[in-house]
Structure formats: structure tokens, C-alpha cells
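Quick one: the structure is below, and I'll ask about it shortly.
In this view, the complex is presented without one of its protein chains, the others remaining in place.
Our next item is chain A:
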Amino acid sequence: MSLSLKRKDLMIVNMGPQHPSMHGVLRLIVTLDGEDVIDCEPILGYLHRGMEKIAENRSIIQYLPYVTRWDYLATMFTEAITVNAPEFLENIQIPKRASYIRVIMLELSRIASHLLWLGPFMADLGAQTPFFYIFRERELIYDLFEAVTGMRMMHNYFRIGGVAADLPYGWMDKCLDFCDYFLQGVVEYQELITQNPIFLERVEGVGFISGEEAVNWGLSGPMLRASGIQWDLRKIDPYESYNQFDWKVQWQKEGDSLARYLVRVGEMRESIKIIQQAVEKIPGGPYENLEARRFKKAKNPEWNDFEYRFLGKKPSPNFELSKQELYVRVEAPKGELGIYLVGDDSLFPWRWKIRPPGFINLQILPQLVKKMKLADIMTILGSIDIIMGEVDR
């Protein structure tokens, strides 16, 4: 990346961290030759909060309200991975109903995330209208979330062994209504955007990534699938109950920004399909595995007494992570969201490594923008879909 400035007409421009198209607080140091980008160096860390360090002295249930601040647009996924990691580590089964509720929530969250990618992406390209349109549908999703969890964005809804509360009466009808309404909305977007010649001029062939490159750079999610690789963790290592639904992995082979747009729009439709099936097939029964609450192996701790045994909503304060390790991952809207968890026979994780999709996907940016025009940086960065909350953690 280091470039000696031999020619005098090269210009170094600083973009961000307070630039509206930087999606938060990303800073780019761009070297320009006229309008052509010669070099680009991303500077991160403006939103670093030390979340991995903080996790090391919190029990999981204490940490859970905080994780939604990783990727604050796809909050359900951060909660899902935070409870999945200890669940896998301790072999905790979750009830069928809880698993279905999780799938519904995750897919709604995926749609919300893709919507709030679509709007700013179009705004980056200079089309302001979709940005206002997407809030129409996104608002409805957040209303649905609010009805179940009580919160619109930072839900704190998933629990080790299930979810915190059952779906309220009548919620599933509203959810189905939303699905029908949203399918019309997607058609509207596609009519407005997909064939638009101005849009196509800006995205076609811009930010091309070949399949091989995408794999080597460790890209995941729509970034990888837009380069012709059918790699979706929901299919490849099925978690929750994704293998019980009929849906297709969305992928394109062109590898440019347009392909990534098409993959994401296609994924929103697939998510609706999954939600509709899940709502239809959701079984009854408990929504939380109550036994997950008392796990301390010490003999007769106070927390295993009758009074505490069936108290709602919390695993016992001494839910213990055993001395093992594993790497768990879910398919978040931005890509593979993983946790490398090392337990230490204590309440706190010894190491809680977050593998955020945005952080890994962002690495390829300098290579993509080289030899492109300055205005293409926004297109390419927008099509990568980063959220600085999870990039910087």
C-alpha cells in the first residue's frame, strides 16, 4: 500500500470518518490521479469499544443485551450467535417452537438489514427516493419486533435454550399480512430500480470480484454468492430448523455490484418464503428449555433450589462454560458471523472472538477501488455492505 509520491499531480484525499457515504465512521485515505484512484487505505477503529475484552468478564446473560451493538441493523443475528455458541458448547437442546420462532425472527431481521442496505446504497448512487421507500417496510418489521420483544432495535430476545417470550396472540396473522404486503413492495423496487438505465450504468461491471478471489479473500454472504459460489451456511451446515423449509440459495455469477444487488433482493424474497412456511408449520409447546437454567455442577448450590428452578427468563447466574472450544457461525445478512469460544470451567468465556462478516468483507476494498473513478468508491463500498459497529466492535 505504501506508495512513494514521485509524480507531483497525485492528490491525497481524506474521506470520512464523518462522511455520509462512509456508512458510519470508516475513514479512507485515497490517492488520486485526477479522478482515478491510485491507492486507498481504510482506517478503522473509530467505533472500537473492546467488545471481546468486555465479554471476558461478563456471563453470557450479562453480555447478551450488549451484542446487538455489533451489527445494529441485523440485531437478531448477533443475539442468535451469542446464544448458539454456549448452547453448542454445553449441548443444550432447544424446543422446536423456539427454533421456529428464531427462524422467523432471523429472517425478518435479514429483510430489515437488506432493506437498510438497499436504501443507502441507492442514496450513494444519487437516487434518494428508495431511501424513503424502504423505511415504509422496515417500519412494519420493527413494529412486529416491538410486539414480540418490546424493543424495536435492541431486542435482547434470545436466551440460552430458547427465546425470552412467546409470540403474542394474533402476531402470526400480522406477520403473514406483512409478507403479502412486502412481496408487492419488492416488485415495486424491482420496477423502480432493476431496469433503470442510470442505475445500470453505475453498477454494471463496477467492483468485479472473481469467484477465486472471493474465496481467497474470505468473503462471505452475498459478496461470495454474487461471484458464482453457492455458499450459504443455512444450507451448508444447517442450524436451527432451516433444513425443514423449501427455499433456494440466491446467487449470481457476474461478480459485480449489480450481481450483489440482485442477490440481496432475491434473498429478501426467499426470506419471505421461509417466514411463510415457518409461520404455517410452527409447532406448539414450550418456547424455552427451562433446564438450561441450572447447570452448575457443584453440589446443591442455592440456585438449584425449588424456588429458583422455574423462575422465568434467566439462566441461573452460574451457567458454566466448560473447558472446551469451538467455532460457531450463522449466516447473517452480511455474511458469515462466527464466534470462536474458549471456555474455562467458569462463568465467563476465556476468549470470545467475534468473526464479523463486515470486517472480513471490507478487506478487499482497496483492491476493488484501484484504477476506478473516485465516484465508484461509493458504489463499491455501498455494495460491500458494511456496518461499522461490527467492523470495529
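Keep in mind that, in the parts below, a contact is a pair of C-beta atoms (placed from the backbone, for glycine too) under 8 Å apart; a residue touches a chain by one contact, two chains touch by 3 or more; residues count from 1.
Keep in mind that, in the parts below, contacts and distances are computed from a predicted model.
Participant: One chain of this complex is not shown here; going by its UniProt record, which of these names is it: "Ubiquitin-conjugating enzyme E2 C", "AAA+ ATPase domain-containing protein", "NAD(P)H-quinone oxidoreductase subunit J, chloroplastic" or "Chemokine subfamily B Cys-X-Cys"?
Facilitator: The correct option from "Ubiquitin-conjugating enzyme E2 C", "AAA+ ATPase domain-containing protein", "NAD(P)H-quinone oxidoreductase subunit J, chloroplastic" or "Chemokine subfamily B Cys-X-Cys" is "NAD(P)H-quinone oxidoreductase subunit J, chloroplastic", the UniProt name of the unshown chain.
Participant: Would you indicate which residue among A:Ala98, A:Ile282 or A:Ile360 is in contact with the undisplayed chain?
Facilitator: Only one listed residue reaches the unshown chain, and that is A:Ile360.
Participant: Where does chain A touch the missing chain, residue by residue?
Facilitator: Residues of chain A in touch with the missing chain: 1-2, 44-45, 48, 50, 52-53, 56, 88-89, 213, 215-220, 229-231, 235-237, 324-329, 336, 338, 340, 342, 350-351, 353, 355, 359-360, 362-364, 392-393.
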